[in-house]
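Reading through the structure tokens given below for one structure.
Only one protein chain is missing; all other protein chains are in place.
As written, the chain order gives the labels A, B and C, with residue 1 at the start of each chain.
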Amino acid sequence: MSAATGTALFLSDENLGNLVAEIIAAGRRLVAPARDPQAAVGGSADYRYISSAAELAFGDSLPRMSLKGFFLPQSEVLFKWHRKGADVEIEAVPTEFPPQIVLGARPCDTAALEIVDQVMDWGLRDELWFGRRNATTIFNLSCPVEDASCFCHAVDLNPDATRAADGMLTPVPGGYLVESCTEKGAALVEGHKALFESGDTGAAAERSAAAAQYRAAARAKVAADLQIDTTRIKEWVGDHFDDEFWTALGPRCNGCAACASVCPTCHCFDIVDEPEGVGHGARRRNWDTCQTGVFTLHASGHNPRADQNSRFRQRVNHKFFIYPSRFGEVLCTGCGRCSRVCPEGQDLAEVLACIDELARA
Amino acid sequence: MKELRDLTRKLLADGDAGVVIGWEEGRRGARPAFITTPDDADKLIFDARCVHNLANYLNPRKPQVKALGKPAVVVKGCDAKAVAGLLREAQLTRDRVILIGVRCGGVVQTPEMPAELTEATVATRCYGCDVREPKLVDHLVGDARPEPPVTAALDRRIAELDALSPRERWQFWTSQLAKCTRCHACRQACPLCHCERCITDKTQPQWIESSSHLRGNFAWHLTRAQHLAGRCVGCGECERACPVGIPLSLINRKLQLVVKDLFDYTVTDDPEVPAPIGAYAVDDKQEFIE
Amino acid sequence: MAATDTPMKPDGFHPRITAFVCNWCTYTGADLAGTSRLQMASNVRIIRLPCTGRIDHMFIVKAFERGADGVIVSGCHPADCHYTAGNYHARRRFGVFRELMDFMGIDPQRVTFSWVSASEGAKWKDVVNETVARVAELGPFDAYHELAGDTVTGGEPAPGPFEAASGAETPDPLEELEVGR
Partner (left out) sequence: MARIGVFVCHCGENIARTVDCARVVEELKSHPGVVHSEDYKYMCSDPGQALVRKAIEENDLTGVVVCACSPHMHEKTFRGAAAKAGLNPFLCEMANIREHCSWIHEDRGEATDKAIDIGRTIIEKVKHNVPLETIRIPVTKRALVIGGGIAGIQAALDIADGGAEVVLVEKESSIGGHMSQLSETFPTLDCSQCILTPRMVEVLQHPRIKLHSYSELESLEGYIGNFKATIRKKARSVDEDLCNGCGDCQAACPSRKIPSEFDAGIGKRSAIYVPFPQAVPNIPVLDRVNCTRFKAKRKGIEKDVCGKCQEACLKGAIDYEQEDSFVTEDVGAVVVATGFQLYSIGRDQPAGLKGYGEYGYGDVPDVIDGMQFERLASASGPTGGEILRPSDGKPPKTVVFVQCVGSRDPEKGIPYCSKICCMYTAKHTMLYKHKVHDGKAIVFYMDIRAGGKGYDEFTRRAIEDDGAQYVRGRVSRIYRDGDVVKVWGFDTLSGEQVVVDADMVVLATAMRPQPGIAELAQKLSISYDEHGFINEAHPKLRPVETNTAGVFIAGACQAPRDIPESVAMASATAAKVLGLFSADELEREPTVALVNEQTCIGCFSCEQVCPYGAIEHVDVCDVEGHVCGVVARVNPGVCQGCGTCVAVCPSKSVELQGFTDEQIYAEINALGSW
């Protein structure tokens, strides 16, 4: 997953603004890291639908939530029903979506989409997920690496990965180096080619060097944090379901599930029927998470995961044993959001380091 | 600190407590610690970064904590109010817990912040705190600390919201609640949300839609606030836990002010004082009733 | 009278009012209004409960969700509760809930709380007519009814997690305010 293929072009800061304006003027929806003007917790940007370049916040820290909500909305209608006498009429939702563009996605968020693609196409193809996937063109922002909770390199990614992306922007003085790596990405550049400076100019080499330096610095920063072997971890987790390790970790967790909310790869959903009157209503799917007690509560009242120890174990199990066992790769891109958001200081990187050490011993 | 660690060692060594729940140093600042052997007592810390309300771990529906044995919990003044709430609501009996009170001079907003209290970093809940030294305790440790810098930011924001028209408030709250993903971290983080089955998880009938559209979110947040009216201790853990940054403390604090105004009630760490909802006075205010 | 008896805005808006009333006082008072043939607006649908003590704030929320433009909660006067104290408990809860609604931007004028005794058929009529007139003035409560905002038309994707349903076009009322720590 190294740097993008294709020719590197230069997009000045000014032209980034123009690109945004042109995309919006063309009536396409544009997602980018932007500030929430009303955020209670200051600082961080979120991926938002934006309406002008002024909202862009590329320089901000990692968006608080991952990109997944634009593909698996936190709540979406699957269909509506209307009962007419003895008949029930089903109003389907469209699975074709108008094109949308994401600018400035973090590589860990974009890569997560392709990882989740596997389960979304497992036996039954999730039309809503893939409808949105196909309609979306994503340009990553080469990541400066947030803080010590980042560990993408430990799960076979890196800050400048372009997995699942259609292109990438790398910050260089005065603008961004732009590389497209898919036809969709190339088409986007082509559609606005007047805004991009070609790579033949004299400044190109300087910019390439700056970009390379930027990327190398980021890689070095993230590599300093966590050194683990996910294969070793997978084996240990698979073999140590009843290990005391889990009971030592669980008590701190209060089951708030904020980790699952912000996680780019957590994709569980619950399906509910919500009546809106007599004989009509909507079937919706909503984000759900294994961190809550009701997730596994049986109708009988029995709960196979009766305490938070087993729920936290499940989270690690699913990401580092179950998913790789079935799909060949871990369900984690090392974004570190779960550690940052945890109100009780639970730290996945630390947990993985502990497991790795146990596994090595 | 030494006092706390020595006490912890003693409680564990004498078998009085199975676990001492306090704070330790984590990679991202202070975090809850579960000390089960005397040898680990030195892990414990207490400073202004110890924002967590550890009363949450006394919720009887946390079997993983129960399994560690009789708990001794380090409580600040605001945490003691939550313990009083659990006692009041029969979720705990006094003989089942050891309370180690710490004298507190305010905490910062998040455990990752530096421990220095400034007007910019002090948690909003510390404004007007009336229990710097908890009374509902078995042991009291630490020295008295100076009053933290004053910040009435929360009350000021409430006053600003109150000054708006209902339509403007509606716009504010719809934009806030639109973010809610219904992860219910606010509930899990709340020491007084202790139901076995939360009302939002009840499906027959489904009073509160579990979908995170605004309709479900309004029903949830109205209900969460209403259920906490007169019970909320203002520890702010809900807001801190919220992954999308909804300013829940505004709502909780507003209702604290309402309850004070209507029933002259302020939440207390005295478990014998009944909560205002569930009690009544014949001459309660009723100007709003035609 | 008839149709003109129903308070209505010039644009023909007939508010929908859901009333939650106690069995012993207000329901019986409404019965008395009937036996006294007191003509009143036809906009109110009554749901009978044994006591105001039984009335949960979620009834009000659900009524709004289901299209009500206004709500009436009514029961026995203080000291008259058939069950001694149900109305006192309700008074406390709704005293708080009313403030909560107001704070969250739900205009409290949409909810009438009243005491109507079994002998107050005429008062019930007044409560009905005044509530209907007041809510008619406020207009339909579409803001609440359309909260779910998921009309399945036009192929638009459901709003993303950070796309405020109403935030886009409306000016931000708190722009000037310091919201955030």
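We adopt the following convention: a contact is a pair of C-beta atoms (placed from the backbone, for glycine too) under 8 Å apart; a residue touches a chain by one contact, two chains touch by 3 or more.
Source: prediction; values computed, not measured.
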Missing chain: touched chains present in the view: A, B, C
Touch criterion as defined above, residue of B:Glu3, B:Asp16, B:Asp42 or B:Glu89 at the omitted chain: B:Glu89
Touching the absent chain when the full complex is considered, from C:Leu49, C:Val96 or C:Val132: C:Leu49
In chain C, positions touching the absent partner: 1-3, 5-6, 16, 18, 24-25, 27-28, 30-31, 33-35, 37-40, 42, 45-51, 53-56, 59, 62-63, 65-68, 76, 79-86, 89-90, 93, 117-119, 125
Interface with the unshown chain - residue positions in chain B: 60-61, 89-91, 194-199, 202, 204-207, 227, 274, 277-279
In chain A, positions touching the absent partner: 83, 85, 275-279, 301
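Here is the rule we use: only the chains that are shown with their structure count from here on.
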Averaged-CA centre spacing for the pair chain C and chain A, given as whole angstrom: 42
Overlap residues in chain B, where contacts from two or more other chains coincide: 172, 175, 179, 181, 211, 213, 216, 244, 247
Multi-chain contact residues (two or more partners), chain A: 36, 38-41, 65, 69, 74-75, 284
Complex contacts: residues of chain A adjacent to chain B: 36, 38-41, 64-65, 69, 74-75, 148-149, 247, 250-252, 254-258, 260-262, 270, 272, 274, 284, 286-287, 289, 292, 294, 306-309, 339-341, 343-347, 349-350
Complex contact set, residues of chain B against chain C: 109, 124, 153, 156-157, 160-162, 164, 166-175, 178-179, 181, 199, 207-208, 211, 213-216, 218-219, 221-223, 225-226, 229-230, 244, 247, 251, 254-255, 258-259, 262-263, 276-282, 284-286, 288-290
Residues of chain B touching chain A in the complex: 19, 26-32, 34, 52, 56-57, 62-65, 67-68, 111, 172, 175-176, 179, 181-186, 188-189, 197, 201, 203, 206, 209-213, 216, 237, 239-247
